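Let me give you the structure first, and then I'll get to my questions.
Heads up, one of the protein chains got dropped from this complex, but the rest are sitting where they should.
For reference, chains read A, B and C in written order, and residue numbers begin at 1 within each chain.
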Amino acid sequence: MDEVQVDVIADPDLEEPVLIEGLPGVGHVGKLAAEHLIEELESEPVRRVHSEYFPPQVTVGEEGVAELAGVEFHAIETGARDLLVLAGDYQANGMAGHYRVAEGFLDIAEAFGTEEIITLGGVPTGEIQEEYAVVGARNESGDRDRFEEGGVAFDTDEPSGGIVGTSGLLLGLGERRGIPAICLMGETSGYLVDPASAKAVLEVLEAVLEFEVDFTRLEQRAEELEEFLAEFQEQQSQGPQAPGDEDLRYFG
Amino acid sequence: MDEVQVDVIADPDLEEPVLIEGLPGVGHVGKLAAEHLIEELESEPVRRVHSEYFPPQVTVGEEGVAELAGVEFHAIETGARDLLVLAGDYQANGMAGHYRVAEGFLDIAEAFGTEEIITLGGVPTGEIQEEYAVVGARNESGDRDRFEEGGVAFDTDEPSGGIVGTSGLLLGLGERRGIPAICLMGETSGYLVDPASAKAVLEVLEAVLEFEVDFTRLEQRAEELEEFLAEFQEQQSQGPQAPGDEDLRYFG
Amino acid sequence: MDEVQVDVIADPDLEEPVLIEGLPGVGHVGKLAAEHLIEELESEPVRRVHSEYFPPQVTVGEEGVAELAGVEFHAIETGARDLLVLAGDYQANGMAGHYRVAEGFLDIAEAFGTEEIITLGGVPTGEIQEEYAVVGARNESGDRDRFEEGGVAFDTDEPSGGIVGTSGLLLGLGERRGIPAICLMGETSGYLVDPASAKAVLEVLEAVLEFEVDFTRLEQRAEELEEFLAEFQEQQSQGPQAPGDEDLRYFG
Partner (left out) sequence: MDEVQVDVIADPDLEEPVLIEGLPGVGHVGKLAAEHLIEELESEPVRRVHSEYFPPQVTVGEEGVAELAGVEFHAIETGARDLLVLAGDYQANGMAGHYRVAEGFLDIAEAFGTEEIITLGGVPTGEIQEEYAVVGARNESGDRDRFEEGGVAFDTDEPSGGIVGTSGLLLGLGERRGIPAICLMGETSGYLVDPASAKAVLEVLEAVLEFEVDFTRLEQRAEELEEFLAEFQEQQSQGPQAPGDEDLRYFG
């Protein structure tokens, strides 16, 4: 197996597809958003990536069938712009691993003719959100106007801690290849898997890339979460045995 | 020394041997089972594997003779299917190390003509077992029917955390080489070295591969463990100085 | 991207420039000093270094423009000796990474004709400083006399823990290339970002390299820090809720 091993699953003819990346991260906002696109729109898996920089394990799926840790690219033809959506359960491990896997992702995207990258993630606010603003960052080649029109704020030094992981590297390494790249970050508490923040991010995508997607499922997950939180708060106000922080983290 | 260094100890003529893997893991179920086969059946060491991904140390054996950290393949001719049994005291270290050592294991097995892999391990239930079910997972090429007939359950998404380490990678990387592979996991508390769970796993192997092995020694170890536990629980119910969790872990 | 990737930003004609290094470390003394030179003197960015040994992230700057983690060399013509100043927000990660990135720094300096290296850092005393002595260490080729005249003490076995990171490696690896190198370490508590210590270090540089720099901004930062500390101590003497140690660390 190569250091970054790319398996071809299908080879549809895409027209300069926009690379949309959503891997695990803050509030799993990017992952939820990318997976929602794959599930709701007509999608086709086209590439599977394995790497010795992913955890040495298999996941077990239907009827005990195991699959080597990896991530997948799906092709989606929206009618407007074609999409190449990168999603999965893993980020690479280690400094060098992160860089090398991200370069592999860019190789795949370039082979499909990608000339624009949009990475998706969350930005932690530390507070339960009432509304879900979407913050943007871009590499130097990255377009700003279309996204500002879509409601995205590009603020100086925000997020202050930078953007860590694949979502950040695709901007930085993409710039080295001359590919415009934007990172869209939904505001989120940082304590919970956040489908409502994922929806906010997808609404920007809808506006900018001019496609439509049904949000019913994301909204249901968001409602379930709110009900859980309401119940949880009631319990907390009644009894003395307040559950620890862990109970709140990454429920979804 | 090569990154993964394979030393030839013997080169018997095996007929499409089944690779059986049992390295350290949950309850040491796989390791106990694989070592039991090597001890009870007529076995011959055929390959020894060293690697810079194993700990930088020697173990000291008889009369102070030291041996470089490594694992061994033993050949076993059962009368029915030939076996190639991989056992030892180490898993590789690090992400990349795990992948590279597992590829080395597959190279060895393929050179012997292996066309089926069975990896052995434990699956933690968090409870002391009364009975010892065996859970299975398989790669896509892996056979299911023979093992179900042998009493193995193939459940969707089980184990939910996937299969980490060599037992998992041999399924995932084996699939890439087109080798059918099954992982048999004996249920076990997860707190103790578990010879009874190892016996349950071996009984499946006996049924599927049609050989017989004497279980006296494993049963003795299981009884010793039960006596220890009974004594331990009595002490605990009498005195106030309950020993910590550590006292229970990995006794065997 | 190469393991250590050097981007050329400008290629001015420098005359045997002295390499001045100030990356993050004890009290951020070296970083503050190097950045002060870049800000106060006429400087020009000449090289940018990226590496898979830097964190896998981008920083976000003006109006949301992201930049891949890296460090920069600036050229400064002082009228006296030319300077090549290395500054930034990162040290390399990992043992090998540190060595490889430091070799890359030396390659850049040698390509510019550097024949002397001065690395800047802090040495922790564990106490709030009243005065700011500057301790020196040098590689075997390194000049001692000029720096002693500039007020630097070269003591045996000081600092006793050695010099860790880029500031140390440039001495050790520089010696292997026959480049004289000095490390100037400002005494500092070790608990705070210390602009006063950075000033003390720069005063030595001024004397030895015969240039002048305005210290107003560093002095302002030092004053702000003192005011904060005074306020903090007052609060502490009044109330019972003394803040933890963390409140003091790396304010700046």
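The definition used in the following text is that a residue touches a chain if its C-beta (ideal position, glycine included) is under 8 Å from a C-beta of that chain, and two chains touch if they have at least 3 such contacts.
Note that the coordinates shown come from a computational prediction; the quantities given were computed from them, not determined experimentally.
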item	value
Among shown chains, those touching the left-out chain	B, C
Chain not shown: contacting residue from C:Tyr99, C:Tyr191 or C:Phe232	C:Tyr99
Among B:Asn93, B:Ser141 or B:Ser189, residue touching the chain not depicted	B:Asn93
Sole residue of C:Asp11, C:Glu158 or C:Glu212 that reaches the chain not shown, by the stated touch rule	C:Glu158
Footprint left on subunit C by the chain that the document does not show	92, 95-96, 98-100, 102-103, 135-140, 142, 144, 154-160, 162-165, 168-169, 171-173, 175-176, 183
Residues belonging to subunit B that touch the chain removed from view	1, 50, 52-69, 93-94, 97
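Basically, only the chains that are shown with their structure count from here on.
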item	value
Distance from the mean Cα position of subunit C to that of subunit A, given in whole angstrom	37
Centroid spacing, where centroids are CA-atom means, of subunit B and subunit C in whole angstrom	53
Residues of subunit C engaged with two or more neighbouring chains	none
